[in-house]
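My questions all concern the structure below.
As you look at this complex, bear in mind that one protein chain is not there, while each of the others sits in place.
We call the chains A, B and C, going by the order they appear; numbering starts again at 1 in every chain.
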């Protein structure tokens, strides 16, 4: 049985706590959060000891792995300490808002044997994964164009936006990873943004165009607000066909009436509901990697690469020019 | 150029007048209707001479073909006279409400060389026809089950229902023909009806089950009223797959909002709008048959067979028993 | 914690064992099956003690509830004994193949306070349930026509068919229950069957028409074999609209190629995979009923009523006549 310590008892912490509790191979050892009450609520339900003592968690040799779901600013420190303490780590995205800090973190850990995975949960979504596998199996020939639509149901509170590092680091970063999941290395980025919805000052609508090392083009459409729910779609266009992933529906029911026919249900909630099975599958992948001593995917390098794309998108939007990557 | 006389300047007469006018091979010679004003409105628009004189039309040797779109009670007489006058005839369904009169008509015309076609226009619908062709080509293997859904947008006026011979002779007769179009000879019928919608006294909701000579089963679902429009669908289930025809939509537009997603438009009008291209294709088939001297399809025998099924359905509904056909 | 004994370690037993193991409110006490190896395989995985001793299970006062997933011929006996032993019982369908035995069973248990539920799992399917709730909430007005399509992917072995009591008792019984779930009491039945697929001698294709006490008509289409997978659909047609439930898909992926566009995936497996969440929800409902002392639904009476419809269908098919119930 793998003993897992969880950092962060917030929204995403709850998801991970439930996933660990539901997995027969793992037990929750600790839930560590300065907000003791939140941690206790989770340990009461899912097991483990609530704590605020990071040092104690890191020092407990019975802990095999940590899940880092605390605020972004704490990721690098916790990740570095976990690796030094010989623990496997599953760290939420982004690793940090600052690429320099990410690189410094890497310098610290790169020579220590480690199992580090970054929480790009969408790679584990059953539809996106099926498309990638079918593309890899040649079902639509060489991949030429990738279109990702990603819209949130409603904008976050204004304070959140600033702290989050902006649209590209906070929201698009998932889509950058998805583009890399399908296309591998990205060689250039162009970003166009607009502030159409919120008073936050940050852009809330964006279109980003990527060119991959292999020549394929990708396009990401983002919005912070979508009246018809959490809009998560993808089209993979290849030389001999196309595969698309539509939105997840809660039922297979269709409505027919005087105004609308063949109408589907409203979409499934927000990311926590939409990607529940993906979070489970992500944890499963992580635990297998820990058990087998294999390198998990997405890796630290994947986390860094997505952040580098977010930085490039910021620069492109500022200058209007295409930004070329390393 | 084929010269065509049209009997009947009502709803269906208008459709045929427009079809003839649009066809480069045919001209309207006469539009014959006791309602002179209605006939004149049509001849003003589509050509031809308005008349009330059936004898004159039948005597005009320049007339090659007649289209019989007048009330059902006049069909047998006009059909018989047209055949005797050596004219091809396209006669609306049903041939008559009474099978005995239909048989008497056949006795009159069967030994005279003739070109007679019955107006089961749905055989010319592009989707139904495509499915039949694909079934015939073996795409879904041997046909085992056929499901026909056929619902009108709104019930006819109460007077109409009585005059029409009831649901099975008036409305289901199209579906009986469709079942025969796919399955050939029908050997038994069972009908269940209910009066759920109107005050007419006649049934307005029905389910009819047919067994074909080849063993396949067919099922027809009818309603006189459908809140979401004219509902015309078909499923052909075979040993190796299924082909279905959904409803015709005016555009390919889909709506996404808070209550409904992926919602299609309301359906295309009633039969005159829904089957406009089918009426054109039907006329085209008739004119080709006239030009080439070939037997058109659906034939007089097809018209008789559908009426026989309607009679059997009436009897089955009355007795509760399966009715076996000759 | 509720202690549950499971009778039957076969296919359906596995589903129930997994459901109980996954439910935080229940523990497996025993898995009872003459095939010791099968029982042990399940207890090794899901907990509980493997046994062949029915008496011991019934005598164990710590057992709160039993799940009867053993062969149909054992249902009545186990159900009666469980009720006598004061245990709640969830019994798979059908209660028995013989209505007389079911009535005798009822005579035995009806005066003993009991919690008995019959395993019509489809009532717990998220799409069917949503439609029923929306119909009940008036979304499509008064329900007038119900269409149920229910086809298995492949016929069972020939031996199974005879033992199962034939198509109507074995397969259609689910659809009879679904019709009652939507329409309540059924007053008449007409059945048409055909042997198109197998060498079993039993019918393998059928269309059944039902009339409800409220006047609505229902139609069930069955086939023992479906080339495109487990086909489970429903249309609820009402005075102001329609709600339909399509088949469950494993992903939201669509394929576009030269021959087919907008093509969905093959359907989700057979009933064990298709209805996995429904089996879970069914168990949840049963456990709540046990905890709260409420009468579960579907009840013993529901199980009897579905069987009575199957008998009536058999008779109708034999005579060709409508069979009137109660």
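Everything below uses one rule, namely that contacts are C-beta pairs under 8 Å (C-beta built on N, C-alpha and C of every residue); 3 or more make two chains touch, one makes a residue touch a chain.
Bear in mind the structure is a predicted one, so any value in this text is a computation, not a measurement.
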item: Where the missing chain makes contact, among the chains that are shown; value: A, B, C
item: Residue among C:182, C:267 or C:286 that touches the chain left out of view; value: C:267
item: Residue of C:127, C:247 or C:316 in touch with the missing chain, whole complex considered; value: C:247
item: Sole contact to the chain not displayed, among B:127, B:172 or B:316; value: B:127
item: Of A:30, A:228 or A:271, the one touching the omitted chain in the full complex; value: A:228
item: Identified contact with the non-displayed chain, of B:71, B:138, B:184 or B:257; value: B:257
item: Residues of subunit B in contact with the chain not shown; value: 126-127, 130-131, 134, 139-140, 240-258, 265
item: Contact set of subunit A toward the excluded chain (per top definition); value: 140-142, 144-145, 147, 149, 151, 188, 190, 192, 194, 196-197, 205-207, 209, 211, 215-217, 219, 221, 223, 225-228, 237-242, 320-322
item: Residues in subunit C touching the chain absent from view; value: 227-229, 246-247, 249, 255-267
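In this section, only the chains that are shown with their structure count from here on.
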item: Arrangement of touching chains [line / ring / star / complete / other]; value: complete
item: Subunit B and subunit C: spacing of chain centres that average the CA atoms, whole Å; value: 42
item: Distance from the mean Cα position of subunit B to that of subunit A, given in whole angstrom; value: 58
item: Per-residue multi-chain contacts in subunit B, two or more chains; value: 227-228
